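Here is subunit A:
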Amino acid sequence: MSVSVKTLQEDEFFYGHKACAGCGGSLAVRIALKVLGERSIAVLPAGCMSAVGFNFPQLCFGNNAIISTFAGTASMLTGIEAGLRAQGITDFHAVGFAGDGGTADIGIQALSGAIDRNDDILYICYDNEAYMNTGIQKSSLTPFGAKTTTTPAGSNIRGNLRPKKNMFEIVAAHGIPYAATASIGYLNDFMGKVEKASTIKGTKYIHILAPCPTGWGIATDETVEIAKEVVDCGLWYLAEFENGEFTLNHKPKEFTDIRTYLKKQGRFKHLTEGDIETITRSRDQKWDALSKNFKIR
Partner candidate 1 sequence: MKPYLREHVPTTLSDIPNTTAYEAGYLVTKNAGWRNVRPVIDVEACVGCLQCYLYCPDGVIYKDGGKVAVDYDFCKGCGICKTICKAGAIEMEAET
Partner candidate 2 sequence: MTEIVWHGRGGQGAFTAARLLGAAYTMRGDDRYALAFPSFGPERRGAPIRAFTKLDNKPIGDRSEVEKGDYSIFLDDTLFAEAAFSELKPEGKILLNTKRSPADSRVIAIDGDTLAAEVLKLPITNTIMLGTFAAIFRDITLAEIVEAIRQYMPEKLHKKNIAAVTAAAETAAREARR
């Protein structure tokens, strides 16, 4: 296992697409396909990546790719895998790319079903923390405090009041063969996880944080930096679940400042000192739990 920027294949499979400049999601899709290679079949539900990649006659996937229903990423992957296997074809990767809403909200039933059956598929959730394709509405992966168009920040309610659902641990609770978290700020880590997943039989799930400059209220050149910073300040963590065990891949020696991370982003501009304290407390609680329950590499 040795994929790196030096060994990564030069073919591009997601090219000429119409994603926003600086789009984190498109970077996740592009890199995953470069790791998986030309014999990958990509399933993308209705959402940002399908909207920007498949507008006939501008078809931006160089490999086999198909749009599924919004709720049907996992079930279509199941059908593709079964359909090819029934024809005696097994040397391919069936890979899904769904956003946070397509995964944690409308698509969670199909995903749960696929994991339950242990279908031989790789499901990648590119998490930009809201329904970005429809114009920034709250999903169940929108973090506490974030302003979206359906969780406006006013004098009564200051953005989204609910914490982010923990998809990684929900998926792990199924007893899945392999699950991991990642961030587009740490692509070497992500590439390694995609490569590892591609060698494992059964259902694999990778949850990659992929900031959206439009929805987060940052400049187009800040996407990668902010995706690194969210890991460095402890609000996201890089981990794996394998053989029934959780492993933390990366533990910052010292967290960077949460306030700095939040205040860079338009969606958090309205947060009070009290809100920031709440977020900090919840981060610390999470890391206490991580230190107890996760092996630390």
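For anyone wondering why these and not others, all candidates are chains of the complex that A comes from, given by their letters.
Keep this in mind: a residue touches a chain if its C-beta (ideal position, glycine included) is under 8 Å from a C-beta of that chain, and two chains touch if they have at least 3 such contacts; residues count from 1.
The shown structure was predicted, so the numbers you read here are calculated from the model rather than taken from an experiment.
Student: So which of these touches subunit A in the complex, 1 or 2?
Tutor: Considering all copies, subunit A is touched by candidate 1.
Student: Across the complex, what residues on subunit A touch candidate 1?
Tutor: Spelled out, the residues of subunit A in touch with candidate 1 are 5-6, 8, 10-19, 21-24, 26-27, 30-31, 38, 56-65, 184, 187, 213, 219-225.
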